[in-house]
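Shown here: the complex without one of its protein chains, the others still in place.
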Amino acid sequence: MNCAAIKQKLAASGAESVIETEYARKGFALDVQVAPEHLVAAVSVLDAEGFFIEAVTGVDWLGEQAALRKETEAKAAAEAKVKAEAAAAAGEEAPAVAVHAEQGELPEDVLEAVYDFNHYEYLCRVTIRTRMVRSKPEVPTISQIYPGANWHERETHDFFGIIFVGHPYLVPLLLPEDADYHPLLKDFRP
Amino acid sequence: MIDYLREIISGTWSLFVGLGITIRYFFQPVVTVQYPHETLPMTPRFRGHIELVKDEETGEPKCIVCGMCQKACPSNCITVNGEKREGVKGKVLTEYTLDFTKCSLCGLCVESCTPKAITFSKDYNLAGVRKEAYIFDLKKRLEAKN
Amino acid sequence: MSAFAESEAKETFVLNLGPQHPATHGVLRVKLTMDGEYIVEAEPVLGYIHRMHEKMGENRTWAQFLPNTGRMDYLHALAFNHGYVSVVERAAGIEVPERAEYLRVITSELNRVSSHLLWFGAFILDLGGFSPLLYAFDDREHILDLLESVTGSRLTYCYFRFGGVYNDIDGDFVVGARAFIKRLRGRMPMYHNLVTKNIILMKRLREVGPISAEMCRKYGATGPVCRGSGINFDVRKHEPYSIYPEMDFEVPVYEQCDSMARYMVRMDEIEQSLRIVEQALDKLPEGPVMADKVPKIIKPPKGDYYHAVETARGSFGVRVVSDGSNTPYRLKLRSPTYSNLSLYGEACQGMLLPDALALMGSLDLVIPEIDR
Partner (left out) sequence: MYVDPEIIRLLAFLIGVIAFAALNAAYLVWLERKEAAHIQRRIGPKEVGPFGLFQPLVDGIKLMTKQLIVPAGVDPVLFKIAPILVMVPAIMSFVTIPFSDTLVARNLDIGLLAIFAFASVNVLGLLLGAWGSRNKYAVISAARVVSQNVAYEIPMLVTVVTLVMISGTMNLSKIVGLQMGGFWHWNIFNFSASPLMPVAFLIFFVCMLAETNRAPFDMAEAESELVAGAFTEYSGMGFGVFFMGEYANIVIGASVATILFLGGWDCPFGLFPGVHWFLIKMYFLIFTVIWIRWTYPRTTFYGLLNLSWKILIPISFVNLILTSAMLKVF
């Protein structure tokens, strides 16, 4: 069994994308993007292959969409500028390409849950990412597959407010029992 | 039955071996140091709280008020202030305070200091009853030392 | 039998073990539901010294987080240093001079020995034997002196830097380290005679606290806990980092799955660590201990990076997400004991209180590292 075979199995389980990364550069071998509804299937594949769970965590991508839009706008503006310059150089009237900002509502920013798995026998660290919108951060729990995920999910819930649907005991673990804040969210202000 | 007896005998023997070891140590000299009465030498790299270094020629602090230590400090416990004075190149140090209540003695400030104007002291017997006693005015300390 | 079982299941009571209890070595609380002295259910309650290191990391520059790493696992601080600097070096593409890597391995292996010695003493203390603790402290003190002469501190080291180490060693350290290796090798038979072969200890640890290999996998247990269950997993061999591939050492693995197996793994690891230190001292190359081209302000390129190291308690992994700025965007610290402790609730079901405490001791808990 090697990483390539795992990659195929994961792709077959409904993962959105499975990228083989450069281990020496990144520190993990497979970068898997999964929709929340396919998470359990992907994790079951790893469980069947004998992987152990290393960690579950989250990343808050607040402001990512705005940054992305800015980037595309900058790109579009740059392109337009290049075109205009080319046209000017050719002595033509600049084409009336108005660089207008997309006025549409920004898509909502996402929270990302990151699962790290590793194998005791061979080197293949698999990182599974699943994204959910910030207003409804729900992913299914994997604690029925890996009991060890129980605490990791509780911790992630503490820090990010991600709700692991079906988790048996989703109360704060590291934070006080009555904590209703999620400190690792980027818009958290103490 | 044989195993039973063997276990009893080997078990009892292991207990006597243990007693032999402890009684040997009983008669060996002690290894502890009676701290307030005697002390061990400090290692030269001991990281105490920081101290200003004075320039041997002028007797003034070597500090050039670049503020690197202040920026390097993870817990923001250093405050450096200086002013321009006529006839002197660069800035002159007017204030150097270390809030030792926050300091974690990591030494990043000493490393970041290009003119090597701060160093670690060897003070470790620090005790006090008030928090304010640990907001050190290092400039004053240096002057007091002179 | 059945009538007895029925009547006994009813009367249970809750025993709060901790947050202040002699056996929990810090502020861990375990809520035990007990039936007499049998444990029906155990629920560890964490977070009494939670300091949110991950948030602190997001508010500091990459270099400013360095002192924090030594304050998570205060017993094997250098390995945590190592994990963090390695991941940042990997992210920023910093080459480390060979001598610096040797120094990192030497110091962090010595630190591993000191951690195991302290664990040994504390574990026997949990089992009620007091003197081995102080014998172990006697040896450990020598390591602390050695490491203090290099790093300047005795416990919460902050010695590694991006691109090298903070200070070079001197001749005295080499001589001292060799003398210490000789000394500890001479002391190990004493430990085994006094403790390992003691019939009382054997009776308390053999076949007590079984943790199966499957359970280790499901809970993500690493380090001596999984090696005591017959799993040959050591990050130093599994995904070699630093100069470990050049070192000749073995990974002790025991198949018995009981507390004794975990005890033996750690005792054997002391010897293996001494071997590594010895070889590294022999091969120690000359050269700088700090890379030349380390930028003052580190800005790793965008992306996320992972690096795992083997600490005295298992695999410590750091995941950093960089957005290209001078502070980490996200810093995830995967501490080994957190996973190791999470299996405690299942492992000690149906055990007697003294055995459950022996099991807890054999997991080698360091609470600040669990709570982070």
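Labels for the chains are A, B and C, by order of writing; each one numbers its residues from 1.
To be clear about the criterion, contacts are C-beta pairs under 8 Å (C-beta built on N, C-alpha and C of every residue); 3 or more make two chains touch, one makes a residue touch a chain.
Keep in mind that what you see is a predicted model, and the values were worked out from it rather than measured.
Interchain touches from the omitted chain, evaluated on the whole complex, reach B, C. Of C:Glu58, C:Asp73, C:Glu109 or C:Asp126, it is C:Asp126 that touches the chain left out of the display. The chain not shown here is touched by just one of C:His21, C:Arg178, C:Lys237 or C:Lys299, and that residue is C:His21. In the complete complex, the residue from C:Val27, C:Val40, C:Leu155 or C:Ile200 that touches the missing chain is C:Ile200. Contact residues of chain B toward the unshown chain are 8, 12, 15, 18-19, 21-23, 25-32, 34.
Contact between chain C and the absent chain runs through residues 13, 15, 21-23, 36-37, 124-131, 134-135, 138, 194-195, 198, 200-201, 203-204, 352-355, 357.
The rule is short, and it goes like this: only the chains that are shown with their structure count from here on.
Counted as hops between touching chains, the shortest connection from chain A to chain B is 2.
Across the assembly, the mean Cα position most removed from that of chain B is the one of A. If each chain is reduced to the centroid of its CA atoms, chain A and chain B end up 43 Å from each other. Spacing of chain B relative to chain C, judged by their CA centroids, is 25 angstrom. The set of chain B residues that touch two or more partner chains is empty.
Note for the complex: chain B touches chain C at residues 7, 10-12, 14-15, 17-18, 21-22, 25, 31, 43-47, 72-74, 104-108, 111, 120. Within the complex formed with chain C, the residues of chain A that make contact are 25-28, 50-55, 57, 59-60, 114, 116, 118, 120, 123, 125, 127, 146-148, 150-152, 159, 172-176, 183-184. Put simply, chain C touches chain B in their complex at residues 60, 63-68, 71, 131, 135, 138, 145, 148-153, 156, 158, 161, 166-167, 190, 193-195, 197-200.
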